[in-house]
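Missing here is one protein chain; the remaining ones are kept as they sit in the complex.
And then chain A:
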Amino acid sequence: MPAVQETIDQVRQIDVDQYKYGFETTIEVEKAPKGLSEDIIRFISAKKSEPEWMLEWRLDAYRRWLTMEEPTWARVNYPKIDFNDIYYYAAPKGTTGPKSLDEVDPELLKVYEKLGIPLKEQEMLAGVQKSKIAVDAVFDSVSVVTTFKEELKKAGVIFMSISEAIREYPDLVKKYLGSVVPPTDNYYATLNCAVFTDGSFVYVPKGVRCPMELSTYFRINEKNTGQFERTLIIAEEGAYVSYLEGCTAPQRDENQLHAAVVELVALDEAEIKYSTVQNWYPGDKHGKGGIYNFVTKRGDCRGKNSKISWTQVETGSAITWKYPSCILRGDGSRGEFYSIAVSNGHQQIDSGTKMIHLGKNTSSRIVSKGIAAGVSENTYRGQVSAHRKAENARNFTQCDSLLIGDKCGAHTVPYIEAKNSTAQFEHEATTSKISEDQLFYCLQRGIPTEAAIALIVNGFVKEVIQELPMEFAVEAQKLIGISLEGSVG
């Protein structure tokens, strides 16, 4: 099977050269001393000028974390992490928090320019046909700037870094922080509660449709530094917001930890659409380096007829451990999970979702597309459950896996539990390979191998791509192509 063999070889040879965001920026930073202790937590809290209750919350979490065990049930392998060999705080010098654009270090602006992230509001406005996107830029442990803040404020929408929100809107933060993912939730979430550094805060008041896409762009730059993102999004009654996060990191030989917690709260008739394009550094062709992406993301459909939709395109990270979930508490609420997970080289992905049906007439939909190449392992792990009172709960799950080559693995691990006899759950799963016939057909039409694989794969993931905000769909398609490239050229 020479035609396919060549493709496999090419894909196998994947090198770090393909990672377009691997550059490092030399910028003066202020770091906390290495390691984790109550003093480090006090240091972080003081750096962020947090109120006392926040520090206490962190310390409580830390003490609990010390008693917890690292989970081992995921289908991923990695050497034990030395949590005292990590820096928990690194910030570009002189940045205690976001400022106005004119005050931001030009070096930092250049980084985002290089990454293709529009931070200058004027520039964005210049492109007439382009819709506006507000960006919160998080660099290592701090948010460096948030754009369109004023304009959003006029609509009543609060969009700022979580550090800022803790100072400016303590009551809102206090009310909702930890209410979806409690500090006791799991090992990494609890760690996050203790040491979280920055992330975004979004509050959309009653009846407001957020006038533009919101996005946060995470960048890890410093060596040996963990990033502990904390994001909280609240949509009040009848509100709507669409939010996108992106992430990249320089290529390094050491593994770096990104342990995030994202909480979404949707009240009556509210809708939150949360999209992720995750492109952390995946490590080199020998599996050296790359980000450990251990993330807890959960949305609470607290109100009746509320809706939360997760869309993720996961192409980066050495290890991904991530299950964006929905708690369908409100009657008639709806949860959605659309996922594309691409693994190549030595990447390991264990990702999926949980749909917890609590309320009556709740519905959920899961569409997961896993693509495995190289010697990677790609696992879908999902839970769908209906509680006793969840009358007429509905779920439809579709899990498709596509294998490229014969050294990679795709696994599907669904957990389905219905405690109410009126629940209707459907699960469909397929596994396929790119066939030689498909590849030859494309080649015969003049489409070279790599472009052909990108075309076939993008066809395979089309249903999910359609769920992304238009502005990012094209980017995501390109990213998937690049992730599967065997050699540049």
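Here, contacts are C-beta pairs under 8 Å (C-beta built on N, C-alpha and C of every residue); 3 or more make two chains touch, one makes a residue touch a chain; residues count from 1.
To be clear about the criterion, contacts and distances are computed from a predicted model.
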item	value
Identity of the absent chain, which is to be given by its UniProt protein name, from "Metal ABC transporter permease", "PadR family transcriptional regulator", "Solute-binding protein family 5 domain-containing protein" or "Fe-S cluster assembly ATPase SufC"	"Fe-S cluster assembly ATPase SufC"
Full-complex contact with the absent chain, from A:Lys34, A:Lys419 or A:Lys462	A:Lys462
Contact set of chain A toward the excluded chain (per top definition)	1-3, 6, 435-438, 440-449, 451-452, 455-456, 458-463
